[in-house]
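All protein chains but one are shown in place.
Up next is subunit A:
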Amino acid sequence: MIESAVSVLAAMMLGLGSFFMISGALGILRFPDFYSRMHAASMTDTLGTYLIIGGLMFTAGWGLPLFKLTLILVFIFFTSPTAGHALAKSAQLSELRLGGEQSGSAKPGAGGVHSDQHPDSRDLARADRV
């Protein structure tokens, strides 16, 4: 009884994690610019990873593999947002500016870090043309 319930729960978590991962991959493949692609990758990547590792933890039972899967889960819990933040910061510092870069000639000496433009002046489609 308990074993079948645990296996059903594990199968549900694995299936749901696969669904979230495939939706995230569709977002990576189909979204129009870099930041929305990064949003799709980070969000669904995190949830799909947790669900799949959780399903494997239910499959594993008590023992050393459960501990190792917990280590992987904790490590991905810390590193996935860190990698996403580093990627966004790197893209913001490079040519893929999020704030309105179409007025780049208006402020030539801005130093490249400050992007305090009005949010209405965002030119998100520009990220696709660079």
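Keep in mind that, in the parts below, a residue touches a chain if its C-beta (ideal position, glycine included) is under 8 Å from a C-beta of that chain, and two chains touch if they have at least 3 such contacts; residues count from 1.
Simple rule for what comes next: contacts and distances are computed from a predicted model.
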{"item": "Chain not present in the shown complex, as UniProt names it (candidates \"NitT/TauT family transport system permease protein\", \"NAD(P)H-dependent oxidoreductase subunit E\", \"D-ribose transporter ATP-binding protein\" or \"PH regulation protein F\")", "value": "\"PH regulation protein F\""}
{"item": "Touching residues (missing chain, whole complex) on subunit A", "value": "10-11, 14-15, 17-18, 21-22, 24-26, 28-29, 34, 37-38, 41, 45, 49, 52-53, 55-56, 59-60, 63-65, 68-69, 71-72, 75-76, 79-80, 82-83, 86-87, 89-91, 93-97, 101-102, 104-105, 108, 112, 127-130"}
